[in-house]
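A short write-up of the structure that comes next.
All protein chains but one are shown at their positions in the complex.
Going by the order they are written in, the chains are A, B and C; count residues from 1 in each one.
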Amino acid sequence: MIDEHFAIGDSFVHRLDPRVKIVVVFLFSVVVAVSTRFVVLLSALALGVCVTWLASLPTKELLRRLVPINIFIIFLWFFLPFTVEGKPYFSVGPLVGTHEGVLYAAQITIKSNAIVAVLIALVSSTSILTLGHAMHELRAPKKIVHLFFFTYRYIHVIHREYSRLVNAMKIRGFRPRTNMHTYKTFAYLVGMILVKSCDRAQRVHNAMLCRGFRGKLYSLSEFSLRTTDVISLILMLVVILGLGILEWTKIACS
Amino acid sequence: MDKNSLLINLEDICFAYPGRAPSLDKLNLQFHQGDRMGLIGPNGSGKTTLLHIIMGLIKPSSGRIEIFGGHVEQEKDFRMVRQKIGFLFQDADDQLFSPTVLEDVTFGPLNLGKSQDEAKAIARRTLESLGLAGFEDRITYKLSGGEKRLVSLATVMAMEPEVLLLDEPSTGLDETTEKRLVEILKSVDFSYILVSHNIDLLIETTDYIGYMISGDISVDDDSIPHTHRHMHKHGKYAHKHDLSLPDKKS
Amino acid sequence: MDKNSLLINLEDICFAYPGRAPSLDKLNLQFHQGDRMGLIGPNGSGKTTLLHIIMGLIKPSSGRIEIFGGHVEQEKDFRMVRQKIGFLFQDADDQLFSPTVLEDVTFGPLNLGKSQDEAKAIARRTLESLGLAGFEDRITYKLSGGEKRLVSLATVMAMEPEVLLLDEPSTGLDETTEKRLVEILKSVDFSYILVSHNIDLLIETTDYIGYMISGDISVDDDSIPHTHRHMHKHGKYAHKHDLSLPDKKS
Partner (left out) sequence: MHISEGVLSPSVLIAGAALTTAGVAIGMKHLDNEEIPSMGILSAAFFVASLVHVPIGPASVHLVLNGLLGLILGWKAFPAILVGLALQGLLFQFGGLTTLGVNTLNMALPAVICYYMFGWGMKVGTRMPVLSFTAFACGSCAVLVSGVMVGFSLYFTGEAFLPAAKLVVVAHFPVMLIEGVLTAACALFLRRVKPELLEGHYVPKTS
């Protein structure tokens, strides 16, 4: 479950400098998130599709990952067409859907999918450790970066401990149901994970002390921008700027 | 069920963890009522994986599993299996999750639909039979390594299984506790499969030894001594054990 | 420092975890330059506790610790100790906390004030000497159990210690990896204390064996064979080891 399927690969996108990817994703997400014009949103979505295609990610897995956000979007579709005021467009029983409401819901749908498509294509195609190093290079606070590294490192160890406990419950005939026994068992499971992690924290701390730890953490990372990275960065910045201008001129006109 | 009937029958089982080379590769295994089988093999040869397959904790990508004469495939088939086969995990210290020993040992029986009182009675009985009387209210987390291992065994035995699978039950145990474990194994009349890197232990507690290498088992007695420096011991004890078979209580 | 000088000298060390019976009880230990000491004893007899005391990870309630000829007591005294004594933990996952192998192995040297480049050079050299060349960019959590153990050893060796403390380094390892470990131990010219439940391993890799029981050590060669069925082996190999002492490279 916590494997990084998309990080394996050797497409053009996979080989891009991770710092470039982070900067691009960030600017793209911000610009698209504040945009409202359909021209802009549709171009953004088209761009998202292009980038995922460039990253040659397995389509099925990609669609599977789009499911969670779209569930929330579908939930919104049940409300927004009826609650946004405007010209009546259709009706379901006593409820009247408006033109504006449908447009608004459509806008959100396109925005969400465009942002997440680019996020998946650029960020999930990088291993999380590389991303951490790139964040460090981009001058993210050191403490946060190290917290990120340690959390990520030990998620795997603790997840293994967790699966062992779950398996131990399974082989003793446990079946989750809606009852107190189940809730109590899960509470014990959570408690046990916390207790074990606490002990592990102590042991890791000791191991670090034995290697001269005095509160200073280091990261080794060297990235070097290649020409393709610089060109891609400039290209994408121009595209994002274009989207921004397109959106902004609307504001200027209206 | 009659003696020497086929309890576990695996045919051409293949399994690979995602993104890994196959851990089990067309593995075949026949395990009969009354068998006490040892299993040895290098790290990563798939011993633990095999036991997990039998318990239905992971599903093979191909192959056929028959247990107690029935074909098992679905999660609900395995629920029945798990009542009859007890499994002691590698790292058995990780098997306990309840605050007290008594709660942990009653967990299995409660899941099998026993009442609180019945479950407690079973738990007390099991603990006593393993020499753990008086441990009921101890906090599991604070037990010593050896005690945890024995309590884990109690939690499995409290399910009253017919077969035991033991994955390296003696690693990290001192000799006294290991001996106690051996005594327990020798005294119970279960059929069992015991995985260990310690050939002396296997020789002492099992009738025959399978050698697992890169996802397959060979049960060829002659091939084992070459892999271990205690070969003279093996020769000596193996026969003694073979002879002692008819003495078993079962 | 001259050969056979006293490296570690513990006098009447007492220690108890809060609310427990004493784990160490008036323990005395003299450990000299060039010694290769084995330590065996039942679970909970205080072996790990002893090693933690030496590293200053826990502080004794009474008694005196002298290391490298100096009295150590405060945290800052122990900082010096930790540069000269390397400690291999029981669980490799505790020791490998960095994302990649190279980062983990350079962690120690960097803390000792080496520059990034020096640290990397040391790390590469250490990895190579353990047969782990090419492991630099592997992700630590994806290593196999045996690899993790060897990389842990590398992280400790990269500190270039004079003494090694090894806490059950071979548990859960198969014979191939265990042999590799034994070869490494035999080839390095460290003094070390090796804790293990496996007496064969101790006999092969150490000059004498201490037996720890309820918080105290007795280094009485005669007392050991009685505790183990391989006594004939011990008698045989122990002498060989004693003889081989002067041959050491150091």
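One rule holds in what follows: a residue touches a chain if its C-beta (ideal position, glycine included) is under 8 Å from a C-beta of that chain, and two chains touch if they have at least 3 such contacts.
All values reported here derive from a predicted model rather than from experimental measurement.
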Thinking of the whole complex, not just what is shown, which of A:Leu80, A:Ala134 or A:Ala168 touches the missing chain?
A:Leu80
I'm checking contacts with the chain that's been left out. Which of A:Val32, A:Ala134 or A:Ile171 qualifies?
A:Val32
Positions on subunit B where the hidden chain makes contact
99-100, 139, 141-142
For subunit A, which positions touch the chain that isn't shown here?
1-2, 4, 25-26, 29-30, 32-34, 65-66, 68-69, 72-73, 75-76, 78-80, 83-85, 101, 104, 108, 110-116, 119-120, 123-124, 128, 131, 141, 143-144, 146-155, 157-159, 162, 176-178, 180, 182-184, 186-198, 200-202, 204-206, 208-209, 213, 215-217
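Basically, only the chains that are shown with their structure count from here on.
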Reference subunit B; chain at largest CA-centroid distance:
A
In angstrom, rounded to a whole number, how far apart do the mean CA points of subunit A and subunit C lie?
44
The residues of subunit C that touch subunit B in their complex are 41-45, 144-146, 168, 171-177, 197, 227-228
Could you pull out which subunit A residues touch subunit C in their complex?
129, 132, 149-150, 152-153, 156-157, 200, 203-204, 206-214, 216, 218-220
Flag every residue of subunit C that touches subunit A in the complex, lowest number first.
52, 55, 57, 79, 82-83, 86-87, 89, 91, 93-95, 97-100, 102-103, 106-108, 110-112, 116, 120, 139-141, 155-156, 159
